[in-house]
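A single protein chain has been omitted from the complex, and every remaining protein chain is retained in its original position.
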Amino acid sequence: MAEFSHTELLVGAVARMLEGLRHVAVGASSPIQGAAALLARALSGGRMRVSVLGSRTNNFFTDGGRELFDCAAQGRIDAFFLGGGQIDGQGNINLVGIGPYPKLDVRWPGSFGSAYLYFLVPRVILFREEHSVRTLVPKVDFISAPGTSAANIYRPGGPYALLTGKALFLFDRALRRFRLESVHPFSSVEDVAANTGFEYDRAPDIGPTPGPPAEWLALLRGRVRDEIAETYPQFAATALSAP
Amino acid sequence: MAEFSHTELLVGAVARMLEGLRHVAVGASSPIQGAAALLARALSGGRMRVSVLGSRTNNFFTDGGRELFDCAAQGRIDAFFLGGGQIDGQGNINLVGIGPYPKLDVRWPGSFGSAYLYFLVPRVILFREEHSVRTLVPKVDFISAPGTSAANIYRPGGPYALLTGKALFLFDRALRRFRLESVHPFSSVEDVAANTGFEYDRAPDIGPTPGPPAEWLALLRGRVRDEIAETYPQFAATALSAP
Amino acid sequence: MDAPFLSLEDLVAEIPDGIMLAVPPDYSGVAMAATRALIRRGVKNLHLLAVPTSGIQAELLIGAGAVSTLEAAAVTMGELGPAPRFTALVKSGAFALKDSTCPAIHAALQAAEKGLPFMPLRGLIGSDILAFRPDWRVAENPFGDNDPVVLLPALRPDIALFHAPLADRAGNVWIGRRRELMVMAHAARRTLVTVEEIHDDDLLADERMASGTIPSLYIGAVAEAPRGAWPIGLEGRYEADGEHLALYVRAARTEDGFRRYLAEHVLVERRAA
Partner (left out) sequence: MDAPFLSLEDLVAEIPDGIMLAVPPDYSGVAMAATRALIRRGVKNLHLLAVPTSGIQAELLIGAGAVSTLEAAAVTMGELGPAPRFTALVKSGAFALKDSTCPAIHAALQAAEKGLPFMPLRGLIGSDILAFRPDWRVAENPFGDNDPVVLLPALRPDIALFHAPLADRAGNVWIGRRRELMVMAHAARRTLVTVEEIHDDDLLADERMASGTIPSLYIGAVAEAPRGAWPIGLEGRYEADGEHLALYVRAARTEDGFRRYLAEHVLVERRAA
């Protein structure tokens, strides 16, 4: 088995969920997601398109700030990434703050495009490295974007998975619940249970999150590192080098 | 008194109605209106902007076909020109055809942007050279755009005047009627009455439509002719030369 | 994933019968070579959407019997006068006509571009355009007081077809200021483009070109077609062939004359002059 870092594990886990897609978009301040998308593109043999916001060479948008949102509404974006200061067991995400709105105890930057993209992009992957009862809560204090909607609400998109620093959950839209799929090295089913504030289901065969195969690692530490360096030079230099 | 052609008279009559405006737009296939706007610009000492659709040097739009309409809706176009196969005494215009719609006896090209710009541009000048009971009718067969609207309809714009080959009418929005203001040389109040199919009011002091002063003629036959030649070379060569 | 490059014949083979086909106005980049190829392949039953007007392109398709529904703000041969086949056949009821107005077509395409079910539009109230469009609605502006406004359902063309000056090897297409082509490409499910020439450099790498470029994400396929807008002109490249257009207008005054024009200039493939 190839040796890989924790970051490389996460990049690989994301890339695996992007296989076969035509177009993956990556928001700002998302080096791991960006590297994963570029890895998936490298593995697709030219069939996948990746848009990295903040990149010059991997961002083809020419119609201004609205184009990402219009493009998603046209059904031309298959996957996107969101996070959240709080994420709850129904897939609701909170990027606004803790406490009773509007006089919050803790204020975060704001919802960005989440209240829209979460509805329109079919495969939204939630990524939040900190896995704790502080971040994974029973009920978010503020719903920047809801995880699910009533049947009559126009919603081709929604949560597909939640990846943290400890584990990978898939989201079941019918049950409106997360299901624990795999646990990363150095964590355990018990560790995940102790650090998750919401209830979730368990896959029958929870195993270790598989690491990136050697071929992926070679791409990650070569071509993908060079590509992501344009947008995230420090990340490329520190996180994507052979150990 | 300077000698001038019929076309120069019409150009001058239009230019007079554009005095003091900030931005005049001219649609396609409108050489007389275009020349008038460029003349008014030349007389404005650089204070008037003119957009001639179909021109390269006098068309600054950079946001595609919608920009003319957005620009009008923003209140940034003070005057525009419309015509009509039929125009009636309430200012309704018909660019679609004669007879019962949709199986018309005569079919014209279509309404273009009239159903919108007539509502939004404050000073719409109707221009129809043919002055006959065939064109100026009691009631149009098809309303491409209505001359007036109920009080609750959003309508900052509407008809300002009707210029024909025989006369100039101003439109009274309160009365919803045209008022004959002046008659061109070679026509007469009686000739106008005999050839107008709708009822109209008469200004107390109907005089001859004034011709363009010598200074205007010099501009028309020099600078304006050169400017309009880019879009309408044949018009510039034949209609705007000293007699 | 770049847009594939096809021959003109293979490009029009991608346009099935019965679809909604969006085409641009004469000033914007009309794919006339592709239109002739499309007529040669015998296309039928098109819902032709002029964005927002058309000329000889709509004429040829209507005259050839390829159009079952036409939606347009106008069809005209410009300074050459009325469009003869349009004028003759609209009266015969040979196709259904949805009379529209320019900003309504732009707005309905923008609704599709934004994935919206509808777009509001000012104007129109009291016109017969609106009276004869049962597919449009008048609703109260909920932010106003007794303020009706027209709502237009989104127009999502199956295919947008146009002609542009340049495409690069990745299938990015340069349209310069002709942004209505970008709206068409965003709004349509698929976009097919003919271009004057292939540009060897990446259009998106040069910031000056990028601002007038439709990224290949929106482009289904590209065919090279030099003078592909002929007999219409292409801004900055060549003027319209006024003599040929006049010849067309004269010929198309009669059904027989149109058939002869079709046989001579369309059904027999020939190089543009």
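Couple of notes before you dig in:
We call the chains A, B and C, going by the order they appear; numbering starts again at 1 in every chain.
By our rule, a contact is a pair of C-beta atoms (placed from the backbone, for glycine too) under 8 Å apart; a residue touches a chain by one contact, two chains touch by 3 or more.
What you see is a predicted model, and the numbers here were worked out from it, not measured in a lab.
One chain is not displayed; in the complete assembly it touches the shown chains A, B, C. The hidden chain makes contact, of the residues A:P146, A:G165 or A:P212, with A:P146. What chain C contributes to its contact with the hidden chain is residues 107, 114-122, 137, 139, 141-144, 147, 149, 151, 153, 175-177, 179, 207-212, 236. Touching the omitted chain from chain B are residues 22-23, 46-49, 57, 60-63, 69-76, 120.
Interface residues of chain A with the unshown chain, by the touch rule above, are 28-29, 54, 56, 61-67, 69, 73, 95-96, 101-105, 107-120, 142-146, 149-150, 152-154.
As a convention for this text, only the chains that are shown with their structure count from here on.
Contact with chain B and chain C alike is made by no chain in this entry. Using CA-based centroids throughout, the chain positioned farthest away from chain C is A. When chain pairs are compared by contacting C-beta pairs, B-C ranks highest.
For this pair, chain B with chain C, the centres built from the Cα atoms lie 29 Å apart.
Centre-to-centre spacing of chain A and chain B amounts to 59 Å, using the average Cα coordinate of each chain. Chain A and chain C have Cα centroids lying 40 Å from one another.
Within chain B, no positions touching two or more other chains are listed. Multi-chain contact residues of chain C (touching two or more other chains) are listed as 182.
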